[in-house]
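Heads up, one of the protein chains got dropped from this complex, but the rest are sitting where they should.
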Amino acid sequence: MAVPIKHVLGILVDNLSIRGSVMPLSRSSSVNWAKGLNIPRGGKTVIYTGLMYQLMPSIIAMEKMTSKFADSWISNFYGVGRMVNKVISITPFMTWTNASERERFNSILHNIAKLLQVANVDFGYLYDEEMYAGALVHDEGINDVFEAHAHKVYERLKKHNVERVITVDPHTTDMLKSVYPKIIKDYQLEVKSYLEVLAESNLKPLKKLEQDIVIHDSCVYARYEGIIDQPRQLLENAGAQIIEPINTKKMTYCCGGPAESLFPSKARTVADSRVEQLASVGDKSVTMCPICFVNIRAAAETKNLSVKDISDYLVDAYCDQ
Amino acid sequence: MSKVNPDFVEKISGFTEFNAYACINCGSCTALCPMGIDLLPRRMFRHVMLGFEDKVLENTEEVFSCLLCKMCEENCPKEVPIVENIKSIRWYINRDIFKLGRG
Partner (left out) sequence: MSDKRRIGVYVCHCGGNISDYVDVEQVRDAVKDDQDVIISKNVMFACSDATQQEIIEDIEREKLDGLVVASCSPTLHLQTFKAVAQRANLNPYQYTQVNLREQCSWTHRNNMESATEKGIKLVRAGIARTRLTEPLTNIRIETKPRTLVIGAGVAGLRAALALADLGLAVFVVEKESEVGGWTKKWGKMFPNNRLGNDTIEYLLEQVKQRENITLFTDAELIEKGGNVGDFSIKIRVKEGETVSLDVGAIIVATGFDSYEPFDGEYGYGLNGVVTLPQFKEMVDKSNGSLNFNDHQVKNIAYIYCVGSRQPEDGEIENPNLYCSRYCCSAAVHTASCVADIDPNINQYHLYRDMRTYGKYEVMFENAGKKKSLFIRFDDESSPEVEVSNGALIVKVNDALDGGEEIEIGADLIVLVTGMVPRENESLTNVLKIPIGLDGFYNEIHPKLRPVETVVDGVFISGTSQGPKTLAESVTSSLSAVSKSAALLMKGYVDLEPFIAEVDTDKCVWCGECEKSCPYGAIEKVVCDTKEVATIIPALCKGGGVCIPDCPEDAIEIKGYTDQQIRSMIDALAKEVA
């Protein structure tokens, strides 16, 4: 028996409905990344993390659990788990996270905010009032729960008089930019990914990258949002040589991530195929989505392929370290 | 033997209208799917349109396997909203079978 879809989804739904996030995150885990950046609270323009990068350590931990449960008798207890979860959050027990992983993902957010500051973008942050945008629940087709949640998110932003949002990952970008306007009446928010904002700015490189980098487009950026040129422009301006793998741009190949929580082994096969493609043309790869980053990195462990988030390269080239 | 049931598609179309009627069965979607699942998405959609509820439910795992990566949708010659359709099927299973959601 595979992982029981019903109960896994049930836990996610309950978490979102009861706790506002698909997985519980402590206040400090959500906002620690912003330490030392002096980002003002609130403002007309805000950076919006959508908690995606912060959730990654928990998701990695949960996937380790799930892949152990899949095909084992323990999977029968997901149902019981879901019942308990409604009262006492069980997810933290399933998702003991690792401190160095938390630091790794926080550093990406830190990079992004730094880049925006160097580019002279005036922005604030909602800190602990920022909410998860609901992508996972939306993707799984739990429409009513998603829609209720989306309204909450929008109300929160309006409460703070936010007019412009700078997103940091493709999924939150798609939610706020393309999905919310379809379900929220008179939706008024200007939404841009930080890659778009940086590409439009006058950011000048301080250092030459002089590296050959294999680019892995995110499906959501490339095919949902048409964000293809901006990451290339930013890397190339800094002197990097971009290597396009066989599947690239609009024809990019999925990292397997979206299937990770329910079908870990199938997801891994997809990730392996993609890593094969990337490693066959170079030894340094770049991702621009937290889910891609996690999955490509895991599949690349045994290959001669380094995996970095695009902000790692950009901060190196454009910011005074 | 499967009996065609024209009413089934209504159940799927509760939130957004299920729409794969422009499909010409070319199979590009299945050929390009990174998950390599024979049933996805063309045959699954056919089962929905013909109203084979049992076949859809037998293959719940396939329905939830879709990566929503839009490789198929990007290359669909008839511009079928594949991802929306997959989500509609998920929505129906969540609601009617898993009893998830806000009730």
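Just so it is clear, A and B label the chains in written order, and each chain counts residues from 1 on its own.
As a convention for this text, a residue touches a chain if its C-beta (ideal position, glycine included) is under 8 Å from a C-beta of that chain, and two chains touch if they have at least 3 such contacts.
Computed from a predicted structure; not experimentally measured.
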Contact set of the excluded chain (shown chains only): B
Subunit B residues that touch the omitted chain in the full complex: 1-4, 6, 21-25, 43, 46-47, 49-50, 78
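What we mean here is this: only the chains that are shown with their structure count from here on.
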Residue ranges of subunit A touching subunit B (in the complex, touch as defined): 2, 5-6, 9-10, 13, 17, 138-145, 148, 219, 223-224, 250-251, 253-254, 256-259, 262-263, 266, 270, 273-274
For the subunit B and subunit A complex, residues of the former touching the latter: 15, 34-35, 60-61, 64-71, 73-74, 86-94, 97-98, 100-102
